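One chain of protein is taken out of this complex; the other chains stay put.
The chains carry the letters A and B, assigned in the order they are written, with residues numbered from 1 in each.
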Amino acid sequence: MGEPFVSRGFFGRRRQPEQAGRIPPGQYLVDDWPVLSAGPTPRIRLDQWRFTIEGLVRQPVSWSWEEFLKLPSKTYVVDISCVTKWTKLDMKWQGVSVDTLLQAVALDSRAAFITASSYGGYTTNLAIPDLVNDQAFIAYQEGEKPLTPEHGGPARLVVPHLYFWKSAKWIQGFRLEEREQLGFWETLGYHRRGDPWKEERYSGD
Amino acid sequence: MDEQDGDRNRELMLDGNAAGGMLYDVFSAEMTGAPTECASCGRRGEIGSLLAFTQAPGLVLRCPSCENAMVRIVRAGDVTYLDARGAVYLRIAR
Partner (left out) sequence: MADALRWQLGTVTEIHQETPRAKTFTIALPLWTAHHAGQHYDIRLTAPDGYQTQRSYSIASEPERQGLVELTVERIDDGEVSPYLHDVVQPKDQIELRGPIGGYFVWDVGLGGPLLLVGGGSGVVPLMAMIRHRVAAGSSIQTRLLYSVRSPDDVLYADELQMLQDHREGVDVIYTYTRQAPGGWTGYRRRIDRAMLKEITSQMEAGLRPYVCGPTLLVEAAANNLVELGIPADRIRTERFGPTGT
């Protein structure tokens, strides 16, 4: 093999030095919000939308859209990092803390993991300690506007301290599990946790 | 851009043709003209005719009739993961 080829005058559009402390390693900053998609946007009628918590709980709980909007909500301003290497700073969301949702169910003592599932069939796995203490929320507004369907509206999970594939679009429910059930990308080699600061991209990273 | 139904996810969709290079890496064969069958609805057609979602952590090929995920491929560093549970078979020309 000879010298590796370098394209004359090519540096990559979005390659830029990391801002100290703000951007995880290997990430670049974006101003726009790229749409990432593993399937077409599911069409969800609000009068049929439900969010359900089931599995290792004493009694499953389910909210309609109207009921969900009546839950106490908060404003979150957080940075988002996608495993495809973009980071977007200071995204402003409105949503319901996962703490609020879990308080509505009595968790079985064996429950240690959550499978988040979406309209359209997407799933992702999360450990309960990554979802509680106001670290995660179900958002229905971004930038003070209703969350658009292409970005996961009417509502998506947001777990800002993990890679964005954990923030399931078109969220439909949580299933409490004793054992971790790997999700859509995690079964195909992506990391089970996905901390961008540790660059936990692939299993084994 | 005139958005007809506002589904950016569908607009970003390509088809199996666009995955030809990546599929060649995995199978060492031209795959876009190869027949396959959806394990969910039974539709038969060439891989080139499948819906391809490429703006994602991996490649997802879906059935154009029922949108079942037929083939998923992730390049995870030095290794490649392949899930073709959604396809009854893939035919590889040698």
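Here are a few things to note about the model shown:
Heads up, the rule we're going with is that a residue touches a chain if its C-beta (ideal position, glycine included) is under 8 Å from a C-beta of that chain, and two chains touch if they have at least 3 such contacts.
Bear in mind that the values here come from a model prediction, so they are computed numbers and not experimental data.
Displayed chains that the missing chain touches over the full complex: A, B (touch as defined at the top). Seen from chain A, the chain kept out of the figure touches residues 4-15, 32. Of the residues in chain B, those that touch the hidden partner chain are 1, 4-5, 8, 10-18, 20-21, 24-25, 28, 30-34, 45-49, 52.
Definition applied: only the chains that are shown with their structure count from here on.
Once the centre of each chain is set as its mean CA position, chain A and chain B turn out to be 24 Å apart. If you check the complex, the residues on chain B that touch chain A are 6-10, 12-13, 51, 53, 55-58, 60, 62, 67, 69, 72-74, 76-77, 79, 81, 83. Considering their complex, residues 34-41, 83-84, 121, 148-150, 165, 185, 187-190, 201-203, 205 of chain A touch chain B.
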